[in-house]
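Heads up, the thing below is written out as structure tokens.
Every protein chain of the complex appears in place save one, which is left out.
Moving on, here comes subunit A:
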Amino acid sequence: MTRPVLEVRGLRKTYGTGEATVHALRGVSLLVERGDYVAVMGSSGSGKSTLMNILGALDGPGSGTYLLDGVDVSRLADRQLALARNRLIGFIFQAFNLIPRTSALANVELPLAYAGVRPRQRRERAMAALALVGLADRARHEPNQLSGGQQQRVAVARALVTEPALLLADEPTGNLDTRSTADVLEVFDQLSAAGRTIVLITHEPEVGDRAKRLIRLVDGRIVTDVRQSPLDRVPVGARPGRPGR
């Protein structure tokens, strides 16, 4: 059996102190295999984002252990953390978080630049990633010249350009209309079909239905963890061919 992409055990996280203490996570254990497509659902305030930020190494775990590709993240120094974020994780935010006044291409190139990839190769790989999300013809556009759906697809391209072991998305379609949502979800299905490991948070049941595995979070605990389709099968939503635009 191959090493799991991520494994958390007994993860707890609290915010604030004394009277104002909020228990965002109350002991979460989770194991995700390579190639899985996991949807996390739960009501607002149930701790989904908190979990996601820890998985993305954007936030430190309160207590418990987090092994990312077999490495204990809580032991890493700043430089190694930067390396982990760069090589192992692709993070997609609800608010897109593209660098403003910077072209789509430059945004997608950014993680490669931090990885030390040479400019020419960088450009080629970034263009390939943009083509994958169907935005090759928008490479020169700046974020404010793109629709929400297009911005999110640029963000997806940026997350997958380094070919990370793990793609994390925190409500990637939360700010999008139905048309754009469908576009972005098609990209995820496509990526899953190509063997990428994806964990995404969503509010919408139809998004959860497409995933291979559905986890429900209530009040900082996992209450259900259901496998919807086998690990080695193409997800239900995935269709052959390129995602539309």
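As a working rule, contacts are C-beta pairs under 8 Å (C-beta built on N, C-alpha and C of every residue); 3 or more make two chains touch, one makes a residue touch a chain; residues count from 1.
Everything below uses one rule, namely that contacts and distances are computed from a predicted model.
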item	value
Hidden subunit of the complex - UniProt protein name among "propane 2-monooxygenase", "Transketolase family protein", "Thiolase family protein" or "Peptide ABC transporter permease"	"Peptide ABC transporter permease"
Among A:46, A:86, A:150 or A:181, the residue in touch with the chain that has been omitted	A:86
Chain not shown: contacting residue from A:6, A:110 or A:169	A:110
Absent-chain interface as seen on subunit A, which is shown	53, 56, 58-60, 78-79, 82-87, 91, 93, 97-102, 106, 110-111, 113-116, 158, 162
